[in-house]
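Of the protein chains in this complex, all but one are displayed in their positions.
Note that the chains take the letters A and B in the order they are written out, and that residue 1 is the start of every chain.
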Amino acid sequence: MRIKTLLVFTPILLVGLLVQAYFWVPTYEDQIAGDAQRLRKFVEASIGDAKLLNPALHADSASGKIVDKVFDTLLDLDENLQLRGRLATHWQLTETAYLQILPGASLARGVLSDAPTLVAALRGAMDDGTIDVPPDLLTDIQILPARTLNLVVSDAADSEVQEQLLVNAPPRLQFTLRRVDQTFFSRLRPVLGDNYQQQADSSDWHRPVPDAFLQSLRAQLPVFEHNPEIEFELRRGVRFHDGHLFDAGDVKFTYEAIMNPRNLSPRTSDFEPIKSITTLGSHKLRVVYKRLFSPAVMAWAAMGILPEHLLNDAALVQEMDARDLAETARAAFGLRDSQFNRKPVGTGPFRFAAWQSDEMVHLRRFDDYWDGPPIYHEYFFRIIPDTLTREVEFRTGAADSYNPEPYQVARYRDDDRYRVYSSPSSGYTYIGYNNRRPLFSNPRVRRALGMALNIDEIIKYVLYGEGERTTGPYPKTSNFYATQTAAVPYDPEGALRLLRELGWVRNADGWLEKDGQIFEFNLITNNGNQKRRNILSIAQDAWKRIGVKCNTQVFEWAVFLQDFVNPGDFDAVVLGWQLGIDADLFQLWHSSQTGANQLNFVGYVNPRADRLMEDIRREYDPQRQTALAQQLHQLVAEDQPYTFLYAPRKNEVLDPKIVMVADDGRLEPLRADRRGELYYFFSRWRKLAHTPQF
Amino acid sequence: MGAYLLRNLCQRLVLLIIVSFLVHALVHLAPGEPAEVDPNNPRFKPEDVAKIRAAFHLDEPLHVQYALWIRDLLNGELKSFKDGQPVLPKIWERFLNSLPLFVCATLIVWTLSFPTGIHAAVRRGSNYDRTTTFIAYALISVPGFFLSYLVILWVVNTFGVPVIGMRTFGAENASLWFRSMDSLWHLVVPSLMLAVAGVAILSRYVRSQMLEVIGQDYVRTARAKGLDSDAVIYSHALRNALLPFVTMFGLMLPELISGAVIIEQIFAWPGIGRLSFDAILARDYPVVLTVTLIAAVITLAGTFLSDILYAVVDPRIRLS
Partner (left out) sequence: MVADGSRKTRLTAHAESPWRLFWQLLRRDRLAMTGLVVLLALAFIAVAGKATTEWWVVFDPTTVRLVDKFRAPLSEASALLPKSDRPLSGVYLLGTDELGRDVFARMLQGAFVSMSIGFVAVGIAIAVGIVLGGIAGYYGEVRFGPLTVDTLIMRFTDAMLCIPIFFLILVVVALLPASIYNIMIVIGLTRWMGITRFVRAEFLSLREQDFVVAARALGLPARRIIFWHMMPNAMAPVLVTATIGVATAILTESALSFLGFGVQPPFATWGNILADGKNFIFDAPWLFFIPGLAIFIIVLAFNLLGEGMREALNPKLQRR
């Protein structure tokens, strides 16, 4: 009898215990209404966890969101996309240019004898106007004597093969310029002549080496060398979250951390062109670049500054000692292994409080922030991987923001309890054709395929209108987008005509056929993205109607990259790019970037486009750069290496009680900056107890 | 008995080694690269990709990678590919998060199954038996995530309380009592979902075992002798029916870990199921291999324990 009682009562007791806990838990209404503290917290829900809270190392968007709040950059773009100083108060772009003296070279008139003569000739030409060098451009010309250098040259075919070379480099002229001028050396043509550069023959300066090394040698000893320089003046009185003062050493350390090969930073390509960084005092910094590199300033706008005192070698040794690591581990220890990545310290508006893996990241506001503390006291980054429960949490007030799917936007717009904020995004979705495959090598074929798709209908029905047609490689939010480019029209008949001209005729089964082969290919994308899967079905259906057989398949992301995208082994893919406002598209479209694991994985090759991209990288004048970029946009649009589909709109649903506090203290509704970034003004957000009327 | 146990232990160690080989070989023959080298991120260049490959020994021959893995694991220095943090502390932290879930689910399963199963066996053919039978089958047949969503939506719409996650947010300032009750409540729905299939299956098994025992001669004899029916069932029959459950106990843990993958995903519970799932997606080799190995270790330990208990309880084993 006793056992029976025990058996019956134990579960009743257990269930009773569990269920009674319900009575102690605050309902959603209680949470919001009764708790004033709740208004000071902002809870964001995310699909994935952050990985590394280190601006030099992170590569995912979740880490990026946290890093942007904890760290400051030297500068950034303000709401009108103008450069604005953050940790840097002033910055000055100048240049030092170098000209190699090639004794015996023929000039425009006569032959070059020695450096002083050339200087005199140049000065003379400037005075009498033969050379157009405005007086505000050139401040000084110096003669640098000949020097002996030890260079490491590598084989042009195989960069692993290297040799040490002792070189007696000739003297050089050093020109100090007040601004960066990529045309400087062409200005000197009236004196130097048109083929000064081509006369460089290094064979006198070193022992004989095989031709294969000459390319590397010439790259390291150019005749014309541009060294742009940026001089930063840094803000005084800025403190890190632990109280330590910020200074120029931190910036230099950040650069060194990024370039250190052991740290495996994904940012090295943005900082590789830097030749040297010198600190001139505690709040001044000079950065010298090896060559013309117009993305230089923007690179600093994207890089949070690390605290040197917590991550330099001494600090790392302290950490290794504290963690009591073994010898082998110590040898391999680097920035990536430091606990700093889980407990970051920066100068930003929010300071790190806690990180429970896969559950949440908690930030508190930094009261001593140099730009004034943000209004929200606390920020929670909750990780809720499931879409449905994320929505449930938002609708019940446990999360403050939600990114609705396109088909949900209308429902939220109609609901007075929520407010939808819509802004353009700087990215686009596309169908990429493997340009290397014979089927897709002709731009007209690609164009025809694009004409068979009713993209406006896709935007209307898949995106529910939350998107815009895009025509080319630049984001619509930037000035580089050539608005005059015509979109590919929806014209299935026209597509059939184009294909017929190229020899594709419908066969008995209804498929297009040429030379005994039907027009058939595989269209693939990654799983986890419902919109892309929908595009697969829609494209398959649309192409079926004009007789093109398209087989679709979805792959898991890592497999998709490894087996298809990276080796360039695919027919067509549906993918998207998320871009910054940057004129430099070299990595995406240049013909040198078509190798395995590179970003021009469709294999687009166009020499005209190549030249445009190279020029853009060297162009410092913003207007000229914009013009070049627009030309590139038109060119790529004509070639249609992708079918450019749409640029989706970003939608964010928030509680209407969240408003923005203007400088004068007035309350205004939330808005995005010109890039469409709603969270740009996050530091000024505030949640009220009642919905305001505007 | 000592010899039996020793032999048993040795066999289990051999099994463990076989499992580690199997799992290691399996993961490495798969396609896909660790997620760090994501070239869709325009910041990565092929040189970066190559550097990461070298740093993680991905170019060594297979047996060298295996040896390196075991060495790093035993040194406690095996590092995750995702963020370079050591693997074992990470798994341990997550395992502690999942532990309340497993414990609660196991408690629910075992305390609910026995009374219902026994009662159904005793009252065989009655309405109670038929109803519980049907409910049990229904619970086994429902897809786990389907039921979970329905329950979440029902609780949220009817009661207005949060069910997602380990705790309610914004309640950090509340007293210890409230926070404990809050954590307990958040434990209820996920562990219930985890326990559903287990309760159904186990109660059916209890019922069939009891039926088998009740049908035996000695029970009939006891009844004929006039012993109180309840005493017969609960003291004599139950004790003999319990034997197989001892072995089952050890085998239930792998099921819990498997089930946790989906439940933790839905309820945003930062446990070991989610850790393994994310690691699989990201090809985070160290984490995946270690979790599988740990699951195998625990299963082997559990079954070993069961064998010991079995030997203690059943004299026939001891004497063989």
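Note that in this section a contact is a pair of C-beta atoms (placed from the backbone, for glycine too) under 8 Å apart; a residue touches a chain by one contact, two chains touch by 3 or more.
In this text, all values refer to a predicted model and were calculated from it rather than measured experimentally.
One chain is not depicted; across the entire complex it touches A, B.
Considering the whole complex, the residue from B:5, B:22, B:62 or B:305 that touches the absent chain is B:22. The hidden chain makes contact, of the residues A:422, A:534, A:591 or A:626, with A:534. Here the missing chain is touched by one residue of A:559, A:581 or A:660, and it is A:559.
Across the entire complex, the residue among B:9, B:231, B:248 or B:261 in touch with the chain not shown is B:261. Across A:387, A:442, A:578 or A:691, the single residue that touches the chain missing here is A:387. In the full complex, chain A makes contact with the omitted chain through residues 387-388, 391, 405, 407-408, 411, 457, 460-462, 527-528, 530, 533-534, 536-538, 540-541, 552-556, 559, 563. Where chain B meets the missing chain, the touching residues are 11, 14-16, 18-19, 22-23, 26-27, 30-32, 133-134, 137-138, 140-146, 149, 153, 204, 208, 211-212, 215, 251, 254-255, 257-259, 261-262, 265, 276-277, 280-281, 288, 292, 295-296, 299-300.
Going forward, only the chains that are shown with their structure count from here on.
We define each chain's centre as the mean of its Cα atoms; on that basis chain A and chain B are separated by 42 Å. Only residues 1, 3-4, 7-8, 10-11, 14-15, 17-19, 21-22, 24-29, 31, 35, 37-38, 41, 43, 48-49, 51-52, 59-60, 261, 264, 266-270, 325-326, 328-329, 336-337, 341-342, 356-360, 380, 382-386, 388-389, 392-393, 396, 398, 556-559, 561-563, 565-566, 575, 577, 579, 587-588, 595-599 of chain A touch chain B when the two sit together in their complex. Listed in rising order, the residues of chain B touching chain A in the complex are 31-33, 35-36, 38-46, 48-49, 51-52, 55, 75, 77, 79, 82-85, 90, 93-94, 104, 107-108, 111-112, 114-115, 118, 149, 152-153, 156, 159-162, 164-166, 168-171, 173, 177-178, 181-182, 184-185, 187-188, 228, 230-231, 233-235, 238, 265-268, 270, 274-275, 278, 281-283.
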